[in-house]
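First up is the structure itself, then whatever we jot down about it.
The complex appears here without one of its protein chains, the remainder shown in place.
The first chain written gets the first letter, and so on, giving A, B and C; residue counts start at 1 in each chain.
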Amino acid sequence: MTSRYVINASVHPKGSLETLSQREVQQLSEAGSGSTYALFRQCALAILNTGTQIDNAKTILEAYEDFEVRIHQQDRGVRLELINAPADAFVDGHMISSTREMLFSALRDIVYTENELSSTRIDLSSSEGITDYVFHLLRNARILHAGAEPNMVVCWGGHSINSEEYQYSKRVGHELGLRNLNICTGCGPGVMKGPMKGATIAHAKQRLVGGRYLGLTEPGIIAAEAPNPIVNELVILPDIEKRLEAFVRVGHGIIIFPGGVGTAEEFLYLLGILLHPDNADIPLPVILTGPSDSAPYLQQLHEFVGATLGETAQQRYRIIIDDPAAVAREMVKGLKEVKDFRCERNDAFHFNWLLKIEEGFQHPFDPTHENMASLQLTRDVPPHELAANLRRAFSGIVAGNVKDKGIRRIEQFGRYEIHGAPEIMKPLDALLQAFVAQHRMKLPGGRPYEPCYRVVS
Amino acid sequence: MTSRYVINASVHPKGSLETLSQREVQQLSEAGSGSTYALFRQCALAILNTGTQIDNAKTILEAYEDFEVRIHQQDRGVRLELINAPADAFVDGHMISSTREMLFSALRDIVYTENELSSTRIDLSSSEGITDYVFHLLRNARILHAGAEPNMVVCWGGHSINSEEYQYSKRVGHELGLRNLNICTGCGPGVMKGPMKGATIAHAKQRLVGGRYLGLTEPGIIAAEAPNPIVNELVILPDIEKRLEAFVRVGHGIIIFPGGVGTAEEFLYLLGILLHPDNADIPLPVILTGPSDSAPYLQQLHEFVGATLGETAQQRYRIIIDDPAAVAREMVKGLKEVKDFRCERNDAFHFNWLLKIEEGFQHPFDPTHENMASLQLTRDVPPHELAANLRRAFSGIVAGNVKDKGIRRIEQFGRYEIHGAPEIMKPLDALLQAFVAQHRMKLPGGRPYEPCYRVVS
Amino acid sequence: MTSRYVINASVHPKGSLETLSQREVQQLSEAGSGSTYALFRQCALAILNTGTQIDNAKTILEAYEDFEVRIHQQDRGVRLELINAPADAFVDGHMISSTREMLFSALRDIVYTENELSSTRIDLSSSEGITDYVFHLLRNARILHAGAEPNMVVCWGGHSINSEEYQYSKRVGHELGLRNLNICTGCGPGVMKGPMKGATIAHAKQRLVGGRYLGLTEPGIIAAEAPNPIVNELVILPDIEKRLEAFVRVGHGIIIFPGGVGTAEEFLYLLGILLHPDNADIPLPVILTGPSDSAPYLQQLHEFVGATLGETAQQRYRIIIDDPAAVAREMVKGLKEVKDFRCERNDAFHFNWLLKIEEGFQHPFDPTHENMASLQLTRDVPPHELAANLRRAFSGIVAGNVKDKGIRRIEQFGRYEIHGAPEIMKPLDALLQAFVAQHRMKLPGGRPYEPCYRVVS
Partner (left out) sequence: MTSRYVINASVHPKGSLETLSQREVQQLSEAGSGSTYALFRQCALAILNTGTQIDNAKTILEAYEDFEVRIHQQDRGVRLELINAPADAFVDGHMISSTREMLFSALRDIVYTENELSSTRIDLSSSEGITDYVFHLLRNARILHAGAEPNMVVCWGGHSINSEEYQYSKRVGHELGLRNLNICTGCGPGVMKGPMKGATIAHAKQRLVGGRYLGLTEPGIIAAEAPNPIVNELVILPDIEKRLEAFVRVGHGIIIFPGGVGTAEEFLYLLGILLHPDNADIPLPVILTGPSDSAPYLQQLHEFVGATLGETAQQRYRIIIDDPAAVAREMVKGLKEVKDFRCERNDAFHFNWLLKIEEGFQHPFDPTHENMASLQLTRDVPPHELAANLRRAFSGIVAGNVKDKGIRRIEQFGRYEIHGAPEIMKPLDALLQAFVAQHRMKLPGGRPYEPCYRVVS
């Protein structure tokens, strides 16, 4: 680490934190310690490393162990003092503008918003309350543009995909950008960066000023998946469920690229919502796409949906193989329907209020043996609940195979007992094995996959 | 009233109310009844009459007795339905843009802000809390522009001045505008309009885009003094004291034109603040000005200040007679000092945080016999307190002469007993008599002025 | 003249003269002498007096006899040095922006454009060539905005009208401005200023940024009718005929207010063009309007047209009395037709290419006895030629009564002999007498009107 360059600097905010009251500044500076501080410091460090090639959170954190960020109060406003900050974030002593913006986005979302919202009327115990909370976070981050056309395309997929899949995601982004569509991803590299990069060049070609590259992240992810420098709007949601809700409420269409188990979970989350009877008439274009080599993978996912959730579920998305222009054209068509529907129903363009998201989707699922045992995975539960349960089961099994906590649980209490019908559990098992075979689920220590559950009836 | 034209219309917001949550919209629509409704309806009617020549609140209210405004909720946002609205606010069925803006400013400040702030952490029991409240109201109205140069000139003076004084205020506004300064007044006609009109033409001459014409008003005044159509930023503060605080916190300099008893009270309010020891070093240029004919009036005010508050008080302002260009040049010089001071002290340009305003100035003074008797009007109280007490005494005596409630009190309990030193009370009495003589204080029924108080020692 | 304030200053251009080649700068500086210099000096002085109340060219020229303007060459561009310039054009030593703009508009149009165009391919001997010349002057002045909506309303009328007519023109301008229409006039006071002033306030009310107040003038007029300070685009055309052509090619509709003999001539010019068979299908809304008191005057003009040019001519305009809103609504309707027509015919919005203007309209008419005698004023000439001849006859007779040169000609050679049919000459004579009676044609020395012509058959 002798070659590590660091810098000390003091930066002022730009944007939403420019006009703070004295009390707000004081609250901010008080937050310069404790657990909120640790969280903010970690996010700040991730942001200051934006653009470097290291995307290993641990490595970064270790490399800049002595990094500190202090929040100072001044009559005039708030000021951040950075000590031993990565020098790459600066040019001739001045912090790069995008880095400065993101740094204050983090301060806003982690410290300010928390203070602001915690002290008031947010009701996190009801579904409406949580949606309201997500709305306030997004509005406070100034990403809800009243009146803007519905053209925000969410791109989901793996962040450690192969080069061919990455190039493909860039080409899709390019075709979306040529049609003046904006991109929203979860920040970080891989599919989170490819479409933004493609769209940036396409927007330049179309002389589009004001192209949006929206990154939605959360504290647990940002360190490992630092926002790529193209992101020009960044929101740090408090947890995974709020972040997922933000995606489906601000996105007007969703493209799913090949990815790992995380992407599959997101896909099941989405199907669970779209299959809710209240959402039957709400248009939301969903496209699964990838290069030719990814066709078998997408086909398998498709068959799994057919086998478990049925044809209705399959009709909520389209699969397009190796044809970026067709993906973009199909998306344009779908967004037209979204626009017509919102106009007709008088719903906002900037936030999908009408979409029903049940409370079950808004809270984390903890895969204890008890919770896993209580999942209903049979045909007699309605499809949208089945989708939700499948997502939970999938998530639990993945945890039991790859996560420290999950593996330890299995070691301690034995395999999960899942109450599932064979016609559902068999496809699930097949899917999991395929993920392993395709290196989309990485087992620790390279050991072979072994089911961490058994089906009971 | 047979020739009265009315129109029914439905309007959508533009600006800060475009992105509301469903809960916020619901709260708004619930406010469509009760006392908040009455207040909002009255302000709305005043705004819809902007630009007409009638500035008599009572006449307007009577002319449009059947006017109604309904707040509707839609998934997409809020919508106002107007019934029997004055037709002058519309062109070929479309509401004039500035009227629409002001209408939603009123909705924002009266209904939305009230809801928002009442439910949360505003602490109206401390001086800091009140300042914080004023800050939040102003920030929510988006009038605090971070980084903008300190060039907001507050103009105070009468709203029913003579034609010569009106023309003079226009000429001063013109000279201010030629130097790219912005104008803030209390809305309404007279001195509230003259400087804005002059500045508008001057800004056009200087090709200045984005000139600001800020109107600060309150519900009790707006009906009688409707915002003139030049106002392009409107804030409705909840009461007179909040409005006065807003003036001195957002204004970078203050010009006082001839006016009535109200203007004199504002002048005493200002001196009370500026004489506070904590504010001794804070620059705030104050200029008293008027045409030649107003010189004796300004001279008298000046002598009154000298006789009661002393030379130190006189040094906080300058008097310039009949020279608009000199007024503007002096203001430019003063604003330069304000800028240097704020830079040096790191204070915000958009809000004068450093100015000390004691709690006594933030609450209304009720001139009961008891309150009047407890005022200390002697040389042994510090000047800033004496200024505050003088303002209260002045205000109480005016009330005792011209206001219904005040007159009735005097009739019931006899004259006020004021504990004042003769060297202070005599100049006060002289000033009051001069106001009457110059028709600047109008006694009901044209009866002669008779002191409603007696001095006790 | 002891109280006259003057200033010496040096100003740099802004706008089209910012990027000049060295050769262009050299040509400009060479023009700092000779007849072009005299012309430029005169226009510059008029512009520097913009906004003052003196609108008497002679007075201004005499008051600033020692005013000089020098054109300097610098590697970096051109610079104007002003010596003994009116101090009113400056604020604290800095020239007012609009004045600076207009000054360089004059330099551009008088010096630069002349150089530019004279040396090249302009063909002033053909009708197309003259139109091309007008087009180049306007494009070089950057007033042709490709793609802008057809909403430029030309306002014609007297510059020394009575107060009632002035107020009325302001009200009409206000109603036009409320409908987002732009104003084009001939600069100067009276009807040239009223509609612009009304529109300025209306545009502010509608929050319209970029409202256009286009002034078209020529060197012979500008000194007497200095551009009012609201004008934000100024073009100095080389003579009256080019200026008239500019009006009808850039205007999308025309409003004629009461005026003097000049306005009547403009009206006949317009009818002459509109009655040309090639222009029969080309929409161009024309409205004659005035306050109630002006109704008889407009009625008389209308009857004169009916009696001489017939009903077809009367159908090319509408008369609306004392109803500004109706005028604006009618104009909006007419502009809609203009837009539809141009779209259909693929003609530009910014220049009325399709309008046929015969060469006779593009050259000045010199009212010699010979020229007057050769005018055909009978029913057997086509209406558009009759209109042209009427305009010439009218112009000649006015000159014979009021202009130095004309009066001397009559004194020398006796009355004009005009070959006219009685049914045309009688209404003409009646019209002229009415103009005298209404003080719209001012006879020198207040002597009574006496026809300066006799009709021969």
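Here, contacts are C-beta pairs under 8 Å (C-beta built on N, C-alpha and C of every residue); 3 or more make two chains touch, one makes a residue touch a chain.
Just so it is clear, the model here is predicted, and its values are computed rather than measured.
**Student:** What shown chains does the left-out chain touch?
**Tutor:** Hidden chain, whole complex, touched shown chains: A, C.
**Student:** With the missing chain put back, one of C:144, C:208, C:402 or C:436 would touch it. Which one?
**Tutor:** C:144
**Student:** Which of these touches the unseen chain: A:201, A:224, A:407 or A:443?
**Tutor:** Selected residue, touching the omitted chain: A:201.
**Student:** Where the complex has a chain not shown, which of A:70, A:179 or A:318 is the residue touching it?
**Tutor:** That would be A:179, which touches the missing chain.
**Student:** Just the residue numbers, please: which parts of subunit C touch the chain that's not shown?
**Tutor:** Against the left-out chain, subunit C lists 18-19, 21-23, 74-77, 119-121, 128, 132, 135-136, 139, 144, 146-147, 342, 345-348, 350-351, 353-354.
**Student:** In the complete complex, which positions of subunit A touch the hidden chain?
**Tutor:** Touching the missing chain: residues 51, 91-92, 96-99, 101, 175, 178-179, 200-201, 204-209, 229-230, 232, 329, 332.
The definition used in the following text is that only the chains that are shown with their structure count from here on.
**Student:** Distance-wise, how many Å sit between the C-alpha centres of subunit A and subunit C, to the nearest whole number?
**Tutor:** Their C-alpha centroids are separated by 64 Å.
**Student:** I need the residues of subunit A touching at least two other chains; which ones are they?
**Tutor:** none
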